[in-house]
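Every protein chain of the complex appears in place save one, which is left out.
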Amino acid sequence: MLLEKNARLVFAGDSVTDVGRNQPVAEGTLFDMLGKGYPQLISGWLNAFYPELNLYICNAGTSGNTSRDLLRRWDSEILDKAPTWVSIMIGINDIWRQIDSPAQPSGHVLPDEFRDNVAKMIEKTLAAGARIILWTPSFIESNMNDAMAAMAKQYGDICAELAQAHSLLFIDTNKKWERILASGHHPEWVSWDRVHPNNIGHTVMAKAFLDTIGFDYTRM
Amino acid sequence: MLLEKNARLVFAGDSVTDVGRNQPVAEGTLFDMLGKGYPQLISGWLNAFYPELNLYICNAGTSGNTSRDLLRRWDSEILDKAPTWVSIMIGINDIWRQIDSPAQPSGHVLPDEFRDNVAKMIEKTLAAGARIILWTPSFIESNMNDAMAAMAKQYGDICAELAQAHSLLFIDTNKKWERILASGHHPEWVSWDRVHPNNIGHTVMAKAFLDTIGFDYTRM
Amino acid sequence: MLLEKNARLVFAGDSVTDVGRNQPVAEGTLFDMLGKGYPQLISGWLNAFYPELNLYICNAGTSGNTSRDLLRRWDSEILDKAPTWVSIMIGINDIWRQIDSPAQPSGHVLPDEFRDNVAKMIEKTLAAGARIILWTPSFIESNMNDAMAAMAKQYGDICAELAQAHSLLFIDTNKKWERILASGHHPEWVSWDRVHPNNIGHTVMAKAFLDTIGFDYTRM
Amino acid sequence: MLLEKNARLVFAGDSVTDVGRNQPVAEGTLFDMLGKGYPQLISGWLNAFYPELNLYICNAGTSGNTSRDLLRRWDSEILDKAPTWVSIMIGINDIWRQIDSPAQPSGHVLPDEFRDNVAKMIEKTLAAGARIILWTPSFIESNMNDAMAAMAKQYGDICAELAQAHSLLFIDTNKKWERILASGHHPEWVSWDRVHPNNIGHTVMAKAFLDTIGFDYTRM
Amino acid sequence: MLLEKNARLVFAGDSVTDVGRNQPVAEGTLFDMLGKGYPQLISGWLNAFYPELNLYICNAGTSGNTSRDLLRRWDSEILDKAPTWVSIMIGINDIWRQIDSPAQPSGHVLPDEFRDNVAKMIEKTLAAGARIILWTPSFIESNMNDAMAAMAKQYGDICAELAQAHSLLFIDTNKKWERILASGHHPEWVSWDRVHPNNIGHTVMAKAFLDTIGFDYTRM
Amino acid sequence: MLLEKNARLVFAGDSVTDVGRNQPVAEGTLFDMLGKGYPQLISGWLNAFYPELNLYICNAGTSGNTSRDLLRRWDSEILDKAPTWVSIMIGINDIWRQIDSPAQPSGHVLPDEFRDNVAKMIEKTLAAGARIILWTPSFIESNMNDAMAAMAKQYGDICAELAQAHSLLFIDTNKKWERILASGHHPEWVSWDRVHPNNIGHTVMAKAFLDTIGFDYTRM
Amino acid sequence: MLLEKNARLVFAGDSVTDVGRNQPVAEGTLFDMLGKGYPQLISGWLNAFYPELNLYICNAGTSGNTSRDLLRRWDSEILDKAPTWVSIMIGINDIWRQIDSPAQPSGHVLPDEFRDNVAKMIEKTLAAGARIILWTPSFIESNMNDAMAAMAKQYGDICAELAQAHSLLFIDTNKKWERILASGHHPEWVSWDRVHPNNIGHTVMAKAFLDTIGFDYTRM
Partner (left out) sequence: MLLEKNARLVFAGDSVTDVGRNQPVAEGTLFDMLGKGYPQLISGWLNAFYPELNLYICNAGTSGNTSRDLLRRWDSEILDKAPTWVSIMIGINDIWRQIDSPAQPSGHVLPDEFRDNVAKMIEKTLAAGARIILWTPSFIESNMNDAMAAMAKQYGDICAELAQAHSLLFIDTNKKWERILASGHHPEWVSWDRVHPNNIGHTVMAKAFLDTIGFDYTRM
């Protein structure tokens, strides 16, 4: 298991991470403090089976955030938690606003700006001495002719490049939906709008994270 | 994995199972339909990693139920779901009312009645052709001189006997808290009243269930 | 214009028709009485530009209805309004529950039952002396490899056959989305879940209806 | 069609325009963002049938505004949207407060001030390079002996003069009610207080606007 | 003063009488028990200046009632109060629904039925030994070419005939608005929809009633 | 009638005057704008029967105010309305806090301060050119041995002196309850706490005011 | 101490007893289960200092009850609790409705009926083998010329007679206010309406009860 004793883990992101987390700060073990999404599920598994690690876990996702919004609050809401680990999942709103609000370009974040925004988050975080798990933004769709799926692929590739360039732990979120979709289930089984997963989808994401950091499932 | 394709799994219980589930019927994959407790967590893991099984999962826990209350609704709210699997966790209210409401004996369910009530649930369920996972009622306390802990032990032993007599799958819930308490954490870390677990406690219970039915964690 | 003086027009359907209509009966000209969807838009245009026709318009859509549910209330909630015209748009829930709730088959309505249900509605309505506008159930997706789109096509073809067999006025709803999607817009521009249209989508549907009954746009 | 690709259209006005629009800014395509009145109806028709124009539409009406109030926020809430088109419908509260609150003269806006206020809006807007559609304030009454109807006529004439002087597109709102009232319907059919139209009245207004900008109804 | 010691006075009517009265029975002296309209005002004046009479006063108006609706509940909600005096003001909804809902004729009450309905109320009431004050239905409009004003005049004349035929105390409500309208005020000063008076209008009505029963204003 | 055309009448006071008035300013003729107490009743009678006077009426009572509190807001909330008439009823909270909160002396306003406070209000108001109607604070009790009744008498006498010294119109509120109490009714018939009158009590006060300013009850 | 081990104590009464108790049954030790009045205070003292007695305590007061209402539910809501002790405080509403609602005589309970009602409660209770503590109805007023105080005295005397005739434990509630009123405090210090005591008044009542049953204050 990669996490050290007294590790401080912060989840940065948008509504896929937020899912109703406590405001203004989401930490601790009361129900719904961390929201209903993957950060809470991960907190449950880590605390339940590695109680001796005494982990600090914080959900700093904010609904509606683009990478531009997230970068703006990086110092005051992510780094100020003195994290030793930061999980970053961002970008779907950079994409979505181009798709559902094409006439409001001030809200669009194009690929170049996205790359710059995420790169700055990475640099600031590494400079602060924390390790990073970087996710691709998530879109639950197998049809690669779909414009939003294609764009999600494009932004995901940028994440992959950045992860490689900085040797980060990396989760290709979109790949995680493949098994479910391959089993014959439709994206609507996991998410009505293909962006916000239900409990099934968040469990897929939680396990992807646990696997990435080397969780030992033989623990009881 | 013990669960078969198209299995129908029903969770029977009290507030430890209920945790805000949908009323009057809690089934499906929308957030909070199954409540915030171990049934929802289990549903997430089973559906996410065995999507091909097409599992029906229902939370039929009702807050405040004693074994007497649960037996009364066994036909109309558990067996009417045509389960092929039933999870039974009941008894803490049988105990708790003796502890916190000693002057209201009409609400007390003593050990003999408890044994009878659970035995009847088992018999009805087996007669209906379903398999059973039986849990002991949960009390998060390591001090065995505590009257409520002692009573939880006594009722738990009755469950163990019944499980053995009917060759049921069995989970000794109270044993599951041992590692956490042994790690130096206090029961208040997992539950303020030692009865209702927080997210950490429900994750402990969810994994106990998954382990019992042979969940394969190498799936992705 | 096909509608006669004192015509009585009833819209039957599911949540795509309901859109928050008044309960239990939705008639009259107060805001939101007819909901926010195409029935209200159509009521606006017909009353505004054919005020001399004195039209009775009722929204009898009910969220969540499958064709099975709608058939069950056909006499008491549609024919009891003594309609001279009935608009029928039903079936997306027949499909959707197969897609998003595969483990709850009791809620699924398969093609044969769908055909029977709609046929019975048609026969009852014609027997009551009313004329019918039949719509296909709507799914806003251009990828025909999508399982739900394919199923929508299949159920839509059943509607087309029934319309032809009974010489009904017919609207192929799914075809109406083509221009929007061809213009480069993504389905998320019109509907986040591809089932419930936003104001743009309901306007597309309203004009389809107005065109079908011969609305004269040169009126002022 | 007069609107150009990427046109930016802002509706300025009072409660007849507002009708429950989103606060503080009303733009985009979610239900009720633009309120329930003519701006939302117009947005539906333009976006549905000219999707390739990629139109930005904003409802900047505010309930209770007189022309004095509207002028005060012209820079910060209308011109700051960088409109290429501005729809202006204002004045009924200038009139109404003289009628229903005669003892509170501080809220009255007399004809000369009204003319000045609207003239300033026009000049600022033209200076900003946007085109204007100017409406008369609306009062749904055919009895010209009615004091409020007479005053609405007087303020409407001021609008007509201003439109002519600046060669603006112009809609004589009050004339639009004539057909409905001529058909034998009473003003209460369209509006209980003769000021705020119901869905029928807003559809009359929406079509007046669409006709004015050359909407092509043969589009599908 | 016509009212005797221990008189029991019941106000029958529609929303003009109801004005938010207590449900299901409105009697007593708590604020708002009798609603905010003329029955409460009258109760205040009678109780304040004739405290020795010990009057029972009940508001039995119900919003939306036509004369048909009111007749239906005459025995169970008016006569069951054992009144010695009954005030009857009804009919504006008989009229209004013809005006604002012409396409829903089932809600229309035409003059002949209106006359029959009121006549039956009168006969039942006199047979029960109570005295009656009969009002015309109220419409605040001086333009007699207005269709609704004309209809209000027609229904009012029916009331006048019935009052004369049965020698009832009679109030011509519409005549009461004349002074206000003659003073140069517009109907919107007293009522935005010309049907529901504001506090000024209800005071006009209250004094009309007090004058009719011989209230002595020199009392202190 | 003393009030002149375009008179501006402001009611200053505490909760006996406030009675749920609109915040922050209570003027105009909508229901409840002026609260449910005597200011609204007076507004009804004055506007209904002297419509040609075009009266401005404002309720500036604030619940909980002592004379100290009222004096503090005299310029900003009473004189800023440019009144030509001011009604002042204050002092019951000066008394009541001594009675019900004897251990919180910071809230007590003793007779000397009360006299000074009211005197200052009078002087400021006369200096602003307005006329004054001064009331005694109201306590509905006939037992003069009651400490609170005795204190109300004492503060009332101060008001009487001030009225005489400045030749003000004056209403001895407490005297107004005499007839009701003499008729055999108990204070609880008019007010449960003997401070806040019900509708009967407010009508007594309204008529006292109307009589004082010479209202002509023969008007219709 | 008179109460025996496992005693069952039920408090019967009206709003003075109810004070927001749990519905439909008020028993147990959660905050506010027993309401905020003297039953909760008594429960606190008895359970805190006689924990070994294991007392069952139930608040069966219902707001608004007269003795007529209370008698009607005596079997189903008091005796059905199998009490060994019953506290009865009733009658203030029998009195109050004569005072504040003189024109609604159907709600009045006169002295003879009151005596009969309470006598029947006593007889039924003794027949069921329980002991009784009887209180006089409470009115916080020292002026014996006050009509309501005089009536409270009259009804209280009836209670005293009944207590003596049946040798019941008896509390003269009204006498308990004497010390407070003698100390110079006004009734408004204890109760704004002289009927419903505040926390001070309920403590007076609680101690009266504890003294009556022989509570030992030297316990710790």
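In this document, chain identifiers A, B, C, D, E, F and G correspond to the written order of the chains, with residue numbering beginning at 1 in each.
Basically, contacts are C-beta pairs under 8 Å (C-beta built on N, C-alpha and C of every residue); 3 or more make two chains touch, one makes a residue touch a chain.
Keep in mind that this is a model prediction, so the values were computed, not measured.
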Report summary line: From A:Glu27, A:Asp94 or A:Glu141, the answer for touching the chain not displayed is A:Glu27
Query raised in the report: Which of these touches the unseen chain: G:Ser43, G:Thr84, G:Asn117 or G:Thr136?
Result: G:Ser43
Report task. Using the definition of touch stated at the top, determine which of B:Ile99, B:Ala165, B:Ala182 or B:Met220 touches the missing chain. Result -> B:Ile99
Query raised in the report: In terms of residues, what is the contact footprint of the unshown chain on chain G?
Result: 29-32, 34, 36, 40-41, 43-45, 47-49, 51-52, 176, 179-180, 183-185, 189-190, 198-204, 207-208, 211, 217, 220
**Report entry** For chain B, the residues touching the chain missing from this view
**Finding:** 96, 99-100, 102, 143, 145-148, 185-186, 188-189, 192-193
Query - Interface with the unshown chain - residue positions in chain F - result: 100-104
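Methods note: only the chains that are shown with their structure count from here on.
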Query - Interface composition of copies chain F and chain G: same or different, split at half - result: same
Report task. Could you grab the centroid distance between chain A and chain C? Build each centroid from C-alpha atoms only and quote it in angstrom. Result -> 40
Requested in this report: Measure off the straight-line distance from the CA centroid of chain B to the CA centroid of chain F, and report it in whole Å.
Outcome: 66
**Report entry** Gap in Å, rounded to a whole number, between the CA centres of chain G and chain E
**Finding:** 45
Requested in this report: For chain F, jot down the residues that touch at least 2 other chains.
Outcome: 29, 185, 189
Report task. Just say which it is for the chain contacts: an open line, a closed ring, a star, complete, or other. Result -> other
